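All protein chains of the complex are present and in place, except for one that has been dropped.
The block that comes next holds chain A.
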Amino acid sequence: MRILTGNDLKSGAVTWWTGQDWSLYVEDAADVSGSEEEIARREEAARRVNAPYAIDAERHEGRPRPSHIKDRIRALGPTVRPDLTLKPTETDIGTWVI
């Protein structure tokens, strides 16, 4: 599957296209295969996202998981600072990244 990501213009936070809106959580990402360019163009023009682009992802326990480790780290946060990730209390989240 293909999922669409970018950054929030004001905060810079990593965001994911859900089909209707942008979410901080990659698990909310929608499959945009075939329509990524059109959505990216429209959303960037409306300043709801900055510098959007599509990446490859797979389904993992029913939820999207980016195919490449760089995108998984980007989705979660720095592996060396679990306290700064989106899921600071999930102790086994490292296995999802690696």
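We take it that contacts are C-beta pairs under 8 Å (C-beta built on N, C-alpha and C of every residue); 3 or more make two chains touch, one makes a residue touch a chain; residues count from 1.
We take it that contacts and distances are computed from a predicted model.
Asks: Which of the following names does UniProt give to the chain that is not shown: "Nitrite/sulfite reductase", "Protein ImuA", "Iron export ABC transporter permease subunit FetB" or "Dihydroorotase"?
Replies: "Nitrite/sulfite reductase"
Asks: In the full complex, which bits of chain A touch the chain not displayed? Write them out.
Replies: Touch with the absent chain occurs at residues 7, 9-14, 44, 47, 50-51, 67-70, 73-74, 77-81, 84.
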